[in-house]
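Sending over a structure as structure tokens; questions will come in a sec.
A protein chain is absent from this complex, but the other protein chains hold their places.
Chain naming follows the written order as A and B, and within any one chain the residues start at number 1.
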Amino acid sequence: MVEPQSSLLSVLRDHLKLTGTKEGCSTGYCGACTVLVDGEPVNACLFFAVDADHRSVTTIEGLSPERGELHPLQSAFIESGGLQCGFCTPGMIMSALGLLLAHPAPDEAAVREALAGNLCRCTGYQSIVAGVLEAAPKVRGADAAPARKRARSRA
Amino acid sequence: MQYFEPNFVDEALVLLDRFGSGARLLAGGTRLGFALRSDPRDVAALINLKRIRELERVEERDGTLRIGALVTAQRIATTPVIREHAPLLARAAGSMGARQLRSIATVGGNICSGDPASDLVVALVACGARCEIAGVEEPSRVLPLERWLDERATGVQAKELIGWVHVPVTQHVAAYEKMTQRRAFEMALVAVAFRAQREGAALRDVRIALGGVGPAVLRARGAEAVLSGAPLSAASAREAARTAAERDARPRDDARASAEYRRHLVTTLVERAIRNACGDIAGIAS
Partner (left out) sequence: MPERSGSATIGSKLPRLDSPAKAQGQAVYVADLQPQDALAAALLRSPHPFARIVSIDIGDAKQMPGVRAIAYSGNTPAKSLDFGIKDQLLFPRDLVRYAGEPVAAIAAETEDQARAAATAVKVAYEPLAPVLSIEEALAPGAPLVHPDWQSYEKGANRVTDRNICGLNRIRRGDVTAALARADAVVESSFIFSAGAPGYLEPRAAIALREPDGGLTVWCGSQSPYGNRDDLADFFGLDPQRVRFINQFVGGGFGGKILMAAEWYAAALALQCDRPVRLVFSRHEDGLNLFPRHGGKATFRSGASKEGRLLGMEAAFFFDTGAYVGYGAGTALIATMLASAPYRIPAVDLSATLVYTNKQVAGSVRAPGGPQATFAKELHIDELALALGMDPLEFRLRNAWQDGDRSPTGQLLEGVRVKETLEEAARAIGWEARRAPGRGVGIACSWWFSACGRSEARVEVRDDGSVHVHSGNPEVGTGSAAGALPLIVADRLGIDPTAIVLTLGDTATQTYDGGVGGSASTFSAGQAVKAAAEDVRRQLLERAEEALEARRDDIELREGRAQVRGAADHGIPIGELAAQAGTPIAGRGVTEEISDPEFDASLVQSHDFASWLAPSFVTSAAEVEVDASTGRVVVHKIATAQDVGFAVNPAGVVGQIEGGAVQALGYGLCEELQFGPAGIINTGFHDYLLPTIIDAPKVEAIMVESPSGAGPFGMKGVGEPPVTTPAAAIGNAIRNAAGAVPYTVPMTPERVWRAVKDRRDSRI
């Protein structure tokens, strides 16, 4: 049962069995559970599930256009070596997507700023930054426009 | 636990009145959630404020910026009217936590969390912010944020809610400085917000707020007095910084830093803040 205090993370993982979103700390300090709510990145472990009511939630499972097909960010992370153990990866990719939806052509500093809440213990981050910068022009082509519109209509 | 989504402030107040100390207001809930999930037993009612539209509003009217309690840190950091009239606040909000957290954390929630190093609260205190508070018994009242923080420490306002913060819009100079152990995504060891009005070489209405050096966010009144009304100089900036560290700050040793180091940081960051805000004043540019 979903309780009033349930986190969005527990609803995703325990109720909907969408386990692509990871639980690393449950206190908002690792970013592994990052998902987009109306296009904005949030820590699903802190976010109240009741606050997601009537809003659009995007998780890593919803990223690929078709099952088996990769989103440009996913391809870029694979190509750049931006993942090792993979546990931070879904959250990292969602944060990166949140950035690219709001700022389609970020510079390196903007990428780092946007991903500061996503810890990675394996890669040293350099390959992640490279992956996001590489993906940016492709994401611009893919899905930036509709999502930006969504975000605007809310604000 | 019962759950409510009132549509109006009055409705929320009725619920507050009904459930008293068993009620919890949800406005973002970055702190509340963890506590509630670990131990929900004492909580009879969760009152989610999200439907109260007026609490999401940001507007500038008659020289006052009114920011609703539900406005998130991210919106404070990016909303043009706030960036224009309270850049100090926007900057502090943008430096808070990480991007994901800033989407969730609200100004009302931050004030109520009682965090002694909250970037938002440090900046708001320096801005001279006032809280507009809606209560069950009386119509809304407006009082300085610092006074509300003091009252909160003594636990008086159980049946009230902070609806809005008011930030006076005036010509001013400002700066925000903070120090963390690593370079991002961490509560400040010490945070300093500085805001003042310029009159030639002199400063008026100087407000300096300190975070991380006391049980709550503090005003550095001693340092403000050193600077207020007098011509600013390198020596007075240093003197103000020293006063803030030695008289105003009340740091304690804890697991993250010694009181001595925090005091030192107050000196350094206050002086830096003054230089950054008033860097063009002869003789003190760094």
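As a working rule, contacts are C-beta pairs under 8 Å (C-beta built on N, C-alpha and C of every residue); 3 or more make two chains touch, one makes a residue touch a chain.
As the structure is a computational prediction, the values presented were derived from the model and not from experiment.
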{"item": "For chain B, residues in touch with the removed chain", "value": "179, 181-187, 189, 255-258, 261, 264-265, 268-269"}
{"item": "Chain A residues that touch the omitted chain in the full complex", "value": "13-14, 17, 19-30, 32, 59-61, 63-64, 70, 74-75, 77-79, 81, 83-90, 93, 112-113, 115-129"}
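We adopt the following convention: only the chains that are shown with their structure count from here on.
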{"item": "Distance between chain centroids, defined by C-alpha means - chain A, chain B (Å)", "value": "29"}
{"item": "Touching residues (chain side chain A, partner chain B) in the complex", "value": "3-7, 26-29, 31, 34, 37, 40-43, 46-48, 50-51, 95, 98-99, 113-118"}
{"item": "Residues of chain B defined as touching chain A within the complex", "value": "1-3, 5, 26, 29-30, 33-34, 36-37, 40, 43, 46, 48, 50, 74, 97-101, 103-104, 184-185"}
